[in-house]
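The block that comes next holds chain A.
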Amino acid sequence: MRVRPPKALRKSIWVFHLNTGSCNACDIEILDVLTPFMDAERFGVKLVASPRHADVALLTGPITRETLPKVVNALKAMPRPRLVLAIGACAVGGGIWHDSYSVIGGFPRLKKILEENGVIIDRVVYVPGCPARPEAIIYGLAVLIGLLKKKVKKEVKEAGKGEG
Partner candidate 1 sequence: MASPSNYGPYARIIDYARCMGCGTCEEVCKFIHDDNLPRIRVIEVTSGLLKPISCLHCYRAPCVEACPTGAMRRDEKGAVYVEESKCIGCMACLYACPFGVPEVHPMNGTSLKCDLCRDLIAGGASMPGCVAMCPAEAILYGSPQELAQEMKKRALANLLGLPQG
Partner candidate 2 sequence: MSFINLALSLALIGVAVAVAPILDTVDRKLRARLHSRIGPPTLLQTWYDIAKLLGKEIVVSEGGSAVVVPLFMTVASALLALSALPPGVPSPLAPLDLLYLIMFSAAAHASFILVAVSSGNVYAVIGGFREFVLVSVNEVAFVLGLTAVALSTGVLSFSGAAYYGDFRPIPYIVSFALLSICLYVSSARIPFDLGEAEPELASGVLIELSGPLLAIGIISVLLKRFLSASITAAAIALPIMRYIGAYGLSGFSLLLALTITVWIIHSLIAASLGRSRVEVAVKTLISLYIPLTLLAYTLLLFGV
């Protein structure tokens, strides 16, 4: 059973950084979000050191085989409502490694494994980008807590016909 993220999260949102084998680029962009030019604290965002304190897990990386059990445990350690922001091409779709032997390949596959283990994720928002730029991460957080509406939607076009 999923829990709707409460309104209180809009004012205060504590994030825990969970690197699941990413190349570091997304990770430094996450730190960048906290630094003067972006300053996520103006939305009440705070980076916490323990998953017990966190509302949102900022998940980067394609989830390597070695980190998988640890990631599951870390997410398990978060109190509900448990939100995930999957940041970067790797976390969203496995990125350039999506079919390599030693990765699980993105959050959607992890989600299945989590469900098998009885770990419920209340809401996920995917933030594409390689790396996702700081603004994109802020935008993703805003979508996650319901401040902004998502802009993208699936597009299907027939070739040879004009745009529209």
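Candidate selection criterion: all candidates are chains of the complex that A comes from, given by their letters.
Going forward, contacts are C-beta pairs under 8 Å (C-beta built on N, C-alpha and C of every residue); 3 or more make two chains touch, one makes a residue touch a chain; residues count from 1.
Just so we're clear, the structure is a prediction, and the values are computed from it rather than from any experiment.
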Query = If you had to name the candidate from 1 or 2 that touches chain A in this complex, which would it be?
reply = 2
Inquiry  = Residue numbers of chain A touching candidate 2 in their complex, please.
reply    = 6, 8-9, 11-12, 14, 35-36, 39, 41-44, 46, 48-50, 52-53, 55, 77-81
